[in-house]
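Missing here is one protein chain; the remaining ones are kept as they sit in the complex.
Going in written order, the chains are labelled A and B, and every chain counts its residues from 1.
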Amino acid sequence: MRDSSPGASASSSRTISRVVADPEDISRALRRLAHQVVENVKDVTNIVILGIPTRGVPIAERLAKNIGDIENIIIPVGSLDVTLFRDDLRMRPSKALEQTRLPVEGIDGKTVILVDDVLFSGRTIRAALDAINEYGRPAVVQLAVLVDRGHRELPIRADYVGKNLPTSLNENVSVQISEIDSVDQVEIQSMTEQL
Amino acid sequence: MKHLISVQELSREDTVGILDTAIEFNRVTDGGTKMLPTLRGRTVVNLFYEDSTRTRISFERAAKRLSADVVTFSAKGSSVSKGESLKDTALTLNAMGADMIVVRHPSPGAAHRLAHAGWLESSVLNAGDGKHEHPTQALGDAFTLRAHLCPGATDFAGLTIGIVGDVLHSRVARSNIFLLGILGANVVVIGPPTLLPVGIENWPCQVSYSLDAHLPELDAIMMLRVQQERMNGTFFPSELEYSRTFGLNRKRAKKLPEHAIVMHPGPMNRGVEITAEVADSPRSVITEQVSNGFIVRMACMYLLIGGDLSVA
Partner (left out) sequence: MSLNSYLIEGARPYGEDVQDIRIIGGRIAEIGIGLDPENLGVVRAEGRVALPSFVDLHTHLREPGREDAETIASGSRAATLGGFSAVFAMANTAPVADTAGVVEQVWRLGRETGLVDVFPIGAVSVGLNGQALAELGAMAASAAGVTVFSDDGHCVFDPLLMRRALEYVKTFDGVIAQHAQDPRLTQGAQMNEGELSGILGMTGWPAVAEEAIIARDVLLALHVDSRLHICHVSTAGSVAIIRWAKEMGVRVTAEVTPHHLLLTEDFVSGFDPVYKVNPPLRSRADTLALREGLADGTIDIIATDHAPHPHEAKDCEWDSAAFGMLGLETALGVVVSAMQDVPDWNWRTLSDRMSSAPARIGRATNHGRPLAVGESAHLVLIDPDQGHLVVAEQLASLSGNTPYAGMTLPVSVTDVFFNGIYQVKDGALNV
């Protein structure tokens, strides 16, 4: 984007958006994920959920609530900013850090479920694994994402996927969560050449 | 942001962003005890034309905690003491591929010249230029004030902060006065007229010659160092008279509100601008200022050279 001159992009292309998930889709997906977690994890009381800012955090909170509702317990939730551990830090301007808040229980010996909105190249998750390594030694680390859009650049896969969304590389997946964006929806935005 | 030369270039949003980032650094590194990979492969040069072990070490530690390669040029025992010009030193550092120059220099504007004279490509972080500015000290002090008086706040409205002593020769005072102004604090500058700059009445602060009159209203008091070379009798008659009029002693400290904190950028002249008793009292946050300065320096280094340098 930075390489193209603004004038050229404005005249020759435009953005088309289409909504691929509405609020009901998202909440159904998160309920399903919660059931999968409960099925999959032997001791749900040992779970700690860590959301990756920005949108991974409210998704993590909802997922934790769903699991808690099923099992009638409170699942500890935290946030994990992975910026400082990214290997692609140099590819964008630096920005102020987001919060990292680990639950008081810590993560040692826990089943940590990382939560992010979109799984794409896998680099965020790699950075998250490095970050977790700095904070402790969980027994198990699993990954839950709302959308998996493909195009992995690292051998990383999600344990729980809300929605598989095959995309092309010139499309952008935008997850909007009401806590931040005042609406729940998933959009695919594509840049089209105008003829 | 490519350079950090003066706090006057910062907006309130920039400042709060730096302070928030510093909070995260403090947490992530557990107060600076853990290493981060953030600046791996980056080169940070500490270029110190003045002896300042404290500041130099703080910057060195900050860069090392972020895994940067750190090179230190000190005035003594290097080419800079052999009469090499600032420009030639800059050209050398540029050829070495320095990503950031942390510079301490006795001439006001030296950091600005390094950044803008076309001598080098690197980011420049001002670690004190003459009597002009020392932005990371002020950011560290703002971090300390915020932690004690208004955690998480996005401005300092409603806080009254006293800055006492030699403002004329103090880059720390300049940076603090302007940064606190940007954050919306009410700043009261107190000192003898000989040690206040001409035109200070137009700065974003109140000016007073009486310390006692303001003590009860201060949420924090920052005592400035009286430098030895000012004690020769032309700025004020004697050390004793200075400390009687503008020194912070136990009696004066008692007049501060209970929650008020006592600050000093160091190094202190115990017994001149501050008594040992006050400096070591529970309300003194002087040692915290040192560690917070270090944390803020990490945050600034990350923000300046952590990301893509070509778009800064």
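The working rule: contacts are C-beta pairs under 8 Å (C-beta built on N, C-alpha and C of every residue); 3 or more make two chains touch, one makes a residue touch a chain.
Since the model is a prediction, treat every value here as computed from it, not as a measurement.
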Touch partners of the unshown chain, restricted to the chains that are shown, please.
B
Missing-chain contact among B:Thr53, B:Ser107 or B:Ser210 belongs to B:Ser107
Residue among B:Met35, B:Ala117, B:Ala157 or B:Ala276 touching the omitted chain:
B:Ala117
Please identify which residue in B:Arg171, B:Arg225 or B:Arg252 touches the non-displayed chain.
B:Arg171
Residue ranges of chain B at the interface with the undisplayed chain:
8, 85-87, 105-110, 112-113, 116-117, 129-133, 168, 171, 174, 197-200, 202-203
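Just so we're on the same page, only the chains that are shown with their structure count from here on.
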Where the centres are mean C-alpha positions, what is the separation of chain A from chain B, in Å?
39
Contact residues on chain B for chain A in the complex?
17-18, 20-21, 24-25, 27-28, 34, 36-38, 299, 302-309, 311-312
Listed in rising order, chain A residues that touch chain B in their complex are 2, 81, 84-85, 89-100, 130, 134
